[in-house]
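Structure below; questions to follow.
Here the complex is missing a single protein chain, while all its other protein chains stay put.
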């Protein structure tokens, strides 16, 4: 597989998909993010009210888990649509898509 | 070290600290959470605007990282104050505090 | 995307690829795993020699990082070969491959 450096140096910019992979499930993702936004607001409120540290940490872990689930869902849609389409059409797009998935997974694993 | 089951079964509820460990830095934590709330709102907006999957994922990773930093900061304050105070006063509180830290770290590592 | 339950219930077993995706890089992966095995042996030795807890923990983190890199490398090869081939040939294999990647990523993120 192509390394990130090779991408940066040697590959001309390749076309991105016209629509994001999650297009058919935009509403579901938007709803989940609004819920997560509410959870973060709730943590700020817990701190305002001097909630015990450990209880605040439990909520932070819950938000992290919810965000990981969103990330996994976005990756699913990306692979089912953007990666599969690029693989089928052949050409340099397939390799670019795979490199992007690699980089996204590396970022998710490191957090 | 006491296991979680022993806590649940055998330990009478022990007193929690009067003030949360993060008390002296409430404002800093509140500010960081408001910033994270804004980042989550930003991700919802990206989805509304059909932003490319990978760019959305990059932002989700950034929020996860910011939340982990908040969690680590809360753990620091908890240990510097709640755990250290309990260790110094002796008694069952020390063990209860250590068990809570164990459980909180386990939750953070598993997300 | 298909849920795991639907897979288990409704999908007949689909053919797996004849060769693993990492086939062309077997030696490199084998070498990395031997190095990791040596690192784990080294941690056991540190414990035998009463090495300070924190120094042992630093080594455990290093092994975890090395294993994550192997996992990411295996995922890369799996996607570049098994997933791309299945996408190109069409048929039920593509969906089965994507579901497997989803499950593997979920397991990696949760550890």
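As written, the chains take the letters A, B and C, and residue 1 is the first residue of each chain.
Throughout what follows, a contact is a pair of C-beta atoms (placed from the backbone, for glycine too) under 8 Å apart; a residue touches a chain by one contact, two chains touch by 3 or more.
Fair warning: this is a prediction, and the values are worked out from it, not measured in the lab.
A.B. asks: Specify the residue from the set B:33, B:60 or B:108 that touches the hidden chain.
C.D. replies: Within the whole complex, the residue contacting the unshown chain is B:108.
A.B. asks: Spell out, residue by residue, where the missing chain touches subunit B.
C.D. replies: Counting over the whole complex, subunit B touches the hidden chain at residues 1, 68, 71-72, 75-77, 79-80, 83-84, 87-88, 94, 98, 101-102, 105-106, 108-110.
A.B. asks: Contacts of subunit C with the missing chain: which residues?
C.D. replies: Residues 16-17, 19-23, 26, 29-30, 33-34, 36-37, 40-41, 43-44, 47-48, 50-54, 56-58, 60-61, 63-65, 67-68, 70-71, 74-75, 77-78, 82, 100-101, 103-104, 107-108, 110-111 of subunit C touch the chain that is not shown.
Note that only the chains that are shown with their structure count from here on.
A.B. asks: For subunit A and subunit C, what's the span in angstrom between their mean Cα positions?
C.D. replies: Their C-alpha centroids are separated by 19 Å.
A.B. asks: Mind pulling the subunit C residues that touch 2 or more other chains?
C.D. replies: Those would be 110.
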